[in-house]
Every structure is written in C-alpha cells, then in structure tokens.
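Scroll down for the structure; my scribbles are underneath it.
Note that one protein chain is taken out, while the other chains of the complex remain in position.
Take a look at subunit A:
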C-alpha cells in the first residue's frame, strides 16, 4: 500500500503540490489525470524518491519511503520517466537487462535471464531484441523502457505517460499488459495518462489533480462523470456508456454550449 500524507512540494518557492493526502489501493491500477502542469509528474517522482517532498510523508507498506535504502527501494518500486533521454549504444536486450540490476547487481543468473525474456515477450518485442535503442522509433523506445521496468519485478510500478508516442494498437496492447500485471501477478500500477478514454476503460481508480491539489479521487464508475470532467478540464464532455466500456467525447462542444459561447 502506498499512502501519501500532507505532501507539500515547491520548486524554488513556487508551490506545485499542496497538502496532498491520498492512498493508492494495492493490486489495482490507478490513473493520474489532470491538465498540463497540474503536478502529476511531480507527484509520481516524489513517490519514486527522485524528488524530495518539502513536507509530509510517503509510506510504502506502512514504512516511511525515506527510510528505505536506495537498493532496497528499487526492489519495491520501479519507475518509468516521462521522457527517458538516451544517447548510449545499447541493444534492447541489454537495456531490459538493466531492470535486473536491483536483484543481481550486474551478474545475471538463470532466473534473471528468464525474467528478461518474459518482459520482452510480454510486450511483444522479440523481433527487436538485438536492435540498438538509439535506432528505434519513439514508440518502440518507450516500450523498451517499459520492458525494463517490468523486468524489475517490483510490487509497485510508477509510469509517467507510458502511452506517449504509441499508436492506438500499441497503446491498447500496453494497457492490456498492465491490466494483466495487476490481475494475474498482483502488482500495483500507478500511471499518468492524458487520454481520458484509456484512463476510464482500463483503470480501477482515478486520481485527478488540478493546480497542485487533489480535485477528485475514487473508483472509475464513481468519478468519471460529466460534471467532474468538465470542471477538471474546462471542456464540454459527453459520456457514453456501453457494454464495451466508456467513451468520453470532448471533441466538439454540444449545440447548447456553442450557443452559450456565441452569447
């Protein structure tokens, strides 16, 4: 269980998170949503311990995150950053192998190799195994990094916009893979997504941030409502529910709204 208590974060005096207290349910998939600059990445990086909160605490399995050793934490929590920058010459397989570093400290054993194979297979990247990372497309690179995170075999996965650069098919493939990680392997996944339809259809929980504060938070069925999304994004939403899931349509304002705008 990940619990945040009264988290406050400021960059050089500018507050970006203000008194955030939330719990992320275990073995479930939670989506962080909200407008650009809302503080989603900051929140995720705080949990990943890549940033330090100005005040407040983060509890992982009931223990203060700051009290874990770096090496110990990496066996609990795996993180994928928003824009992994990369200039090294490594093959996809070598990159994914880094995911085993917290366990093997560099000397791969049989189990490590198996986990590497599994992670690569899990995302359907077998045909790119020997490809150099700097020669992959943006989406393929994103998947390679995700595979590394999965190979880390941690209870918690923190993913900042893992659907970045992906086409619809791959985005669906990734979200299904993440669902399987939760449902079959009991992992806890927290991810930032911008596409509200992916968030609504694949997550258990949604946490919405706006201007550095929690706007709303709860199970999908409760929080994906027209009024809440309209308030969050300042757009006119239409929410259709069918057997196959939600469709949140925000592309064009309704006639009513349009008349309202024209005054």
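Annotations for the structure displayed:
Criterion: contacts are C-beta pairs under 8 Å (C-beta built on N, C-alpha and C of every residue); 3 or more make two chains touch, one makes a residue touch a chain; residues count from 1.
Following the convention adopted for this analysis, contacts and distances are computed from a predicted model.
Between the names "Protocatechuate 3,4-dioxygenase beta subunit", "Thioredoxin reductase", "Iron chelate uptake ABC transporter family permease subunit" or "Acyl-CoA dehydrogenase", the one given in UniProt for the chain missing from this structure view is "Iron chelate uptake ABC transporter family permease subunit".
When you scan A:17, A:48 or A:146 for touch with the missing chain, the hit is A:48.
When the omitted chain is restored, the residue from A:85, A:227 or A:256 that touches it is A:85.
Within the complete assembly, A:74 is the residue of A:74, A:163 or A:248 that touches the hidden chain. From the options A:39, A:53 or A:102, the residue with contact to the chain not on display is A:102. Although one chain is not displayed, its contacts with subunit A can still be listed: residues 45, 48-50, 70-75, 77-79, 81, 84-85, 87-90, 94, 98-99, 101-102, 105-107, 152.
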